[in-house]
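For this depiction, one protein chain was excluded, whereas all remaining protein chains were kept in their positions.
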């Protein structure tokens, strides 16, 4: 199964968050690494909502400890500040042999704030420390498509 | 001055950091939003090393409050963990009319850990809250090229 | 009004949060500075729920920019991990001349996770940078008691 598999009508999961005072910088707007904090939460939330067990349970069962990021492209369209409620829509538009593409679109009341396209892998621990990529387990792919 | 100006032999500034325990996630490796935290520090450090005054001083003088991110592309090559010392090399390969490209290359003892290419703008406060992009001040461009 | 004013039956406001993967450290449990991140959110949420306008609005009206921390005492009773939903109960048991005591009690399904007692001040910007403490505005005290 080494060809990319486009996921024609991918499942879409929403994640909501409220921006806090401490998420903002001296310019009074969200400091951008915090957007990635929320994107990572939305990424994991996507799997949880699709019925995938939490990573610590998966580690015991099949060795998977998470989905580290390999590549990301992000575009920041409007700034946000504390008190704002943001919504992230997350989907997996493509499965590859050892990786997958995850897209996130963050809005505030319909206005696009930022969006990003990630390549992630399923990872297991490597003997002696560090991690290694493993193919996406078939049942996880089935859950999330 | 609306055409992109490639910066043929851009100035390069190094920023060093040590990964801490709390920068790592349950997989024992750096949680990726922390890479962006360091990239942002390297971005500001670049201007400081080039002789640009800190943002709070620039705000009083010319209204500039920082260089928010418009777009980023990042590639994560190797994982890192606590105790690692990482070095970021930062440069500005291109100036545009209202934005600039900043590149960062993060290594550990010569090994590439991650790299990213950003588009940033110089920003000033907007009446009534929020920020707006302003052209890069000429003297800052001169300092940093 | 220089004597401490105990607040006999203080108003109590609840704040809920979900622990994320990236909030946890290599031991697999919440990295403690993140507890303070949530406590700070609970602190601000308390004022919002009591009807106090957000700090950026208060700054325009009366110069108040937030409630920085002067002193904190915290006790960590049980660890928490990602997926946990935590609830923080916040109140102001005492008003002082230029400061106030805020208490937070964080639980998971009734089990105490951590609790902390803070002394905070209302702050305004100081000429030339930095901040200074100001007495709690009377209407804010009325809102929150």
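To keep things simple, chains are lettered A, B and C as they appear, and every chain counts its residues starting from 1.
Throughout what follows, a residue touches a chain if its C-beta (ideal position, glycine included) is under 8 Å from a C-beta of that chain, and two chains touch if they have at least 3 such contacts.
Not measured: the values here are computed from a predicted model.
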- Among displayed chains, the one left out touches A, B, C
- Message: Among B:7, B:81 or B:145, exactly one should touch the missing chain; which is it?
- Response: B:81
- For chain C, which residues lie in contact with the unshown chain of the complex? 25-29, 31-34, 36-37, 40, 55-56, 65-66, 68-76, 79, 81, 123, 125, 129-131
- Note that chain B touches the absent chain at residues 20-22, 28, 37, 40-41, 44, 48, 54-56, 66, 81-83
- Query: Contacts of chain A with the missing chain: which residues?
  - Reply: 21-22, 24-28, 31, 33, 56, 82, 129
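Convention: only the chains that are shown with their structure count from here on.
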- Message: How are the chains arranged in terms of who touches whom: line, ring, star, complete or other?
- Response: complete
- Just how far, in Å, is the C-alpha centre of chain B from the one of chain A? 23
- Mind pulling the chain A residues that touch 2 or more other chains? 28, 37, 40, 55-56, 66, 81
